[in-house]
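Complex shown without one protein chain; remaining protein chains in place.
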Amino acid sequence: MSGHESEPRRPDLTIVSEETPPPSEANDALVIGSAIIAALAGVGFAVALALGTSLAVYGSALAIGLLALGFGVRRYFSDLFPDIEAVEPRHPEPDASEEAVSAIEPLERRSLLRNALIGAGGILGLGIVGSTVPSLGPAPGDTLTRTAWRRGTRLVTTDGEPIRADNVASGGVATVWPEGAIDNEISAVILVRVGDVGFAPPTNLDWVVNGELVAYSKVCTHAGCPVGLFREQDNALFCPCHQSTFDAVRGAIPTFGPTARALPQLPLGTNAEGFLIALGDFKELVGPAYG
Amino acid sequence: MTPLFAKLFDQLDERLHVRGDARKAANKVFPSNWSFLLGEVALFSLVILVLTGTFLTFFYSPNVEAVTYTGTNPVFAGRSLPAAFESIVRLSSDINGGLLFRRLHRGASHLFIATIVLHMLRILLTGAFRKPREINYFVGIGLLTLAFGAGFTGYSLPYDSLAGTGIRIAYTELLSLPLIGDRIAFWIFGGAFPTGDVIPRFFVLHVMILPAALIGTVGLHLFIIYRQKHTQFPRLGVDGHRLVLGKPLWPLQFAESATLFLWTAGLLAAAAVLIPWSDVTLLGPYVPGEVGNNAQPDWFLFWLEGALRIFPPIEFGVPGGMIISGPFVAGVVLPGLIFAFLGIYPFIEKRRYKLEGEWHVLQNPLEIPLRAGVMLGVFSALLILSAAATNDILSRMLGIPIEVITWIARVAVIVVPVVLGLGIARYARRRLDRKGRDVPTSEVEEQQRYIAA
Partner (left out) sequence: MRTLSPPMWRTLLGWLVVVASGIGVALWWAPGDVSAQVQPGDQIGDVALGSQLYAQACAQCHASDGSGATVPGTDRMAPPLSGQADVTAAYVDLVMRTGRMPPAANPFDNQPRVVVYDEAQRLAIVAYLVNEFGITNNLSEVTQLPEGNAGSGQNVYATNCAACHGSTGSGGVAGGGAWTPTVTNYEPATIAEAIRVGPFQMPAFGTDQITDQEVADVGAFLEEVSSESGTPLGLIELNPVFASGFVALLALATILSLFWISSKPTWFPDPEADGDDDRSVPPSASVTPIDPSDQS
């Protein structure tokens, strides 16, 4: 390095302060000590990992090895070189000349030619992008406005079992799906059997079974989280994500939180065998609003 | 330099003629301050992210087809799981060292974004964005955005129940864009949520596009700072606008950086031992229609999550078929405004104080009342929004109903930033008046004042 040269010692480094570390055996001991610890930790890491010990063991070995090595590197460098503060000018070179970047000047031609090429390039690029991007996904069509519920579709549990009105305990809830479309996210429904409190508007009473079973979309009208929490004592449906709260005996209108819309009520009925069925699709938009 | 290294360098120099440039680089002076190393920690975190991420890529399967897990984890043995989640369980329970790499990767991602944010705070408070550094400031904002993208896609890939919920909310945000939201959401997700395409696509983004963009942008960031030289804090007797005072790159700055890299890795390893940040297996795989209580994104998105939670219930139609919803305002407009604010703030300040010329010496934010007020206002608002994202945990810990906490946050997010911002701006103005000063509009003006003092 520059330190071994004769005068001028460092022609291209303007030093403002320089301190030389005294030779120190204590420092040598620190460097050697950390090197030994780091090496042992490296061996320990390899062995502990190979033996399949716990992460706490080999992870600690890795941490100790890295920290010890870092400590050793700092001690090594601080003893090997003088501590130097130097300055350099912020703007060493004179400002760039006013000349053009290229030495070759263009000849006089109509600017139309250049503009035509730029325009054509833009159109070509837009064409390529504009035709490629739409093939990334299908057109939404009616997928956002229609769910898998149809007239007569049976309600089934996550296991695919059709359910009857008395399968849900009083004051109980169940997550149900349209038969044949389990895990179709937008069709998730929460079935609530409230106690004998009676429903109030805007609940559609035609879609209440036995005067106590009601079904709402489980997709929150705020951000689309599943509204999975039911508070039995005040018949509230509560979204654990953003705390939108809905009144299950008043048409699931929002009573708190960031959502502005009620959960759509599923037209609910029973078929001849006593299984719960849908009487049709939801009549309102399911889930969050979209453009 | 050791003889061997010198010999190798001679061989290289004979062929490439790099001695002059290398010497220039070795003697380049770097101002020294602990806060100048925050960006370096971010850089080293990125290196560790790439290294650990490469290991994880060998085992991760980017799809959601059901496969049967045959490993040793007692909760999942013999169960049919989405392949992505299954590979995470395998990595965590069956592959030797897999969990260590997962925790290192996750910890490094937290440290990466945390140090980027702290670094940016230092830039904003001290005015390091001023001419000639506007370009690098924008590059930095780009890096922050890319880091958020990498963080969110990484959070999503395990396809655990939190990840699936996060993806669902991201889908809602895309849908909420007026007029074109449904199209854009379907283009990005390949159809209606949850498609089988979202995980493979996020995977490509997370392991290819975003890392490539990050590495390229970091390179540009470093090139520009090398070219423009670092700012420095004011020091008595040093004309920082014309001189750079600091440590030569070799050996002193290099020694700092080498130590720092090893310590960053060491601290992350220690954190991996103690903190199970990436242990998502007990959450179970994502199941449509189900979510766990206490669902949050990672901390760097708390401000958006908090905005979603406390935004009032507003949703209205606009003539022309548009619907403006709460998630649109809180999750799209708000971050748009925040990033727009970051982008234009340097120009607001320049215009307000008629600033001119270049500026290389860092300032105390109290010297510029506008900056002190605006920064405290904006960042206190972001902190309150972030706290609002923890309203469920706070409610439980404090025993206060969540509705009360939400209302407190709704009021506080408006009142506190205004009060704090105006208060500190007023204090800064009085402080300047007391010292008989005004905001210096150019370095020349500041220099003259300095000489007079």
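Should a chain be cited, it is by its letter among A and B, assigned in written order, with residues numbered from 1 in that chain.
Everything that follows uses one rule, which is that a contact is a pair of C-beta atoms (placed from the backbone, for glycine too) under 8 Å apart; a residue touches a chain by one contact, two chains touch by 3 or more.
This is a predicted model, so every value here is computed, not measured.
The chain not shown here is touched by just one of B:Asn27, B:Thr115 or B:Ser176, and that residue is B:Thr115.
When you scan B:Leu46, B:Ile88 or B:Ala271 for touch with the missing chain, the hit is B:Ala271. Among B:Glu134, B:Asp279 or B:Glu358, the one in contact with the hidden chain is B:Asp279.
Interface note: of B:Asn33, B:Thr145 or B:Gln228, the residue touching the hidden chain in the full complex is B:Asn33.
Even with one chain removed from view, subunit B keeps its contact list with that chain: residues 32-38, 41, 74-79, 107, 110-111, 114-115, 118, 161-162, 237-239, 242-243, 245, 256, 259-260, 263-264, 267-268, 271, 273-277, 279-280, 282-284, 287, 290-294, 296-299, 302, 389-390, 392-393, 395-396, 399, 401-403, 444, 447-448, 450-451. Interface with the hidden chain, as seen from subunit A, comprises residues 10, 14-24, 26-27, 54-56, 74-75, 78-79, 82-83, 87, 157-158, 163, 166-175, 195-197, 226, 228-236, 238, 240, 243, 245, 256.
In this text, only the chains that are shown with their structure count from here on.
Residue ranges on subunit B touching subunit A, taken from their complex, read 1, 23-24, 27-29, 96-97, 99-100, 103, 165, 168-169, 171-173, 175-183, 185-194, 197, 229, 238, 241-248, 250-252, 254-255, 258-263, 265-267, 269-270, 272-273, 287-295, 308-315, 322-323, 325-328, 330-331, 360, 391-392, 402-403, 406. Of all the residues in subunit A, the ones that touch subunit B in their complex are 1-2, 10, 12-13, 16, 49-50, 52, 55-56, 58-60, 62-67, 69-71, 73-74, 77-78, 80-81, 83-91, 133-134, 136-140, 143-144, 158, 175, 177, 183-186, 188, 218, 222-226, 228-229, 240-244, 254, 256-261, 287-291.
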